[in-house]
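Notes for the one structure printed next.
With one protein chain held back, the other chains of the complex are shown just where they sit.
Letters A and B mark the chains in the order given here, with residues in each chain numbered from 1 onward.
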Amino acid sequence: MTRMVMTGNYASAYGAKLARAQVIAAYPITPQTSIVEKLAEFVAAGELNAKFIPVEGEHSAMAACIAAETAGARSYTATSSQGLTLMHEVLMWASGARLPIVMTNVSRAMAPPWSVWVDHMDSVAQRDTGWLQFFCESNQEVLDTIIMAYKVCESNGVMLPAMIIEDAFILSHTSEPVDVPEQSAVDSFLPQYAPELKLEVGKALGFGSLVKPDQYMEFRYKAMEGMEEAKSRILGVEREFKHIFGREYGGLLDRYRCDDAEVVLACAGSVASTAKDVVDSMREKGSKVGLARIRAFRPFPHDEFKALANSVEGLGVLDRSYTFGAAGAMYTEVKASAFSAQKKPAMKNYIAGLGGRDITPKILEKIFEDIQMATKRREGPEVEWVDVAGLPRRWR
Amino acid sequence: MIEVRFHGRGGQGVVIASEVLANAAFRMGFEVSAFPFFGVERRGAPVTAYTRIDKRAIRIKSSIYEPDYVVVLDSSLLKGVDILEGLKPDGKVLINYPQGKKLQNLPTRFKYFVIDATAIAASHGLGSRTAPIVNTAIMGGFAKICDFVTLDAVLESIREIAPVKEEENVAAAKEAYEKTVEAIL
Partner (left out) sequence: MTKSHKDIPLTPISDTPSTMNATGLWRIVTPVVDRKKCKKCNICWKFCPEAAVRLVNGEPVIDLSYCKGCGICAHECPQKCIVMAKEGEQ
């Protein structure tokens, strides 16, 4: 194992390399480009035995991965925002076709306004595609999760694709120490991809056939089962990973100091990393706060949030995206799980960090204090936009 | 935790400077984080890069607002950019600037150091005459003014990161280390 300083993008590239991706089809887009450039370097240097296909667009990138995976090859791609959304149609195909493709999405704001900076609108907008979604808070997690995702997704009972989400610039272009596992250790953890049914020369099969209304639902039911199975598979694979590599990430919901917390903030991505520092400093001053990091958004940690709702006075959710006409998507889903709990904590949604707007420790501290206030006075707006110029509330 | 902010223009190697520092500190056993902020990714545009150094693992992922050190790779930025924004009261500033020349219009409450990284880089054949790559030279200067990273660690880091002309880059950093002095205000 080598410890190196590297960017989140390089961590993605190393993850795909160690997972022995066999087909890589990708199109460049800021801030994903260096993932694909690094992989191209690995392939050119003979360090990765993969077929590298430079395609003409993201829709084609996913189509190429679908074809490759259908032929039994472990495939990988990476994209961001406009590219991810361009792929939307074929994302649906990948999951419906039960193809365990793994993709890095460098989560970036959608245009207009044109932006290259982080937010989760692009990723969250794919929550209905049938893909597993992992939000990472560190470069190490990006590397490790790509390897774990292949194992989870290629499991017999799952067979669904996964996207590993790294925040634009905050992870993608930020260099930090990463432990790069030995190839032999990864090989012992992750076996070769060996699907039962695949496109083979000499064996004529049609994939993705027409199904009439009298049969369609049964296929969707099976996919649902695959996603439900993923919940336990994610935990099992992580246990195995910890055993071999010594690292773990909290399963579906990474709970930090939540056991005796009165107030918890739920969020996803790199902001959770900063928030853990804030939890520590607030705890030192006597506030019983905790942080629940949504690591897997799909499958959604329903049971975990139901249990959490039962044990806290206040549960805030920070969304780095927004569903217009409703509320933050993560808030809406957390609230749905909390609804099944016996106890109903005070709940509030904070819309923050869109288009790369920095979420500072000070802002997070104010959010925690706001949730604390909400537990005492259940009044005021349920959804609050944080740090928007022209609104009366000051957050910086 | 120590926080450093670098100012330069696209094409001068600002981001690499932040990574050279991170890598040097990492080799010395510190935990590090280095990241850029790009306005527009193009040559000539102002680029800011940051490095965090700490003994414990760094979890904070928001931007740096109150750096302990500011490093300026292009003195023409002194006119258009507030390079001192947020600098801590006992902060130190290192500027790529001709020796012996007076620094104008800067508040005296900070400590300023200068090194003619442009001349040093040019003399070692780094970059072109019109666009020398000053980042390794300035990192040599930084090793002089900071109290947590050694010149040796910086030189080792440069050897690892420099894609070409390793020894010229190392020589430039060494020369800059020797020649970095307090500024005349």
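Here, a contact is a pair of C-beta atoms (placed from the backbone, for glycine too) under 8 Å apart; a residue touches a chain by one contact, two chains touch by 3 or more.
Everything numeric in this text was worked out from a predicted model, so none of it was measured.
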Candidate in contact with the missing chain, chosen from B:K55, B:K79, B:K102 or B:R129: B:R129
Residues from chain A at the interface with the omitted partner, ascending: 112-114, 388-391
Those residues of chain B which, in the complete complex, touch the missing chain: 11, 42-45, 128-131
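Keep in mind that, in the parts below, only the chains that are shown with their structure count from here on.
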Please work out the Cα centroid separation of chain A and chain B, and write it as a whole number of Å. 35
So, in the complex, the side of chain A touching chain B is made of residues 5, 30, 116, 137, 167, 169-171, 173-177, 270-271, 273-274, 276-277, 358-361
Contacts from chain B onto chain A in the complex sit at residues 19, 22-23, 26, 31-38, 41, 58-63, 65
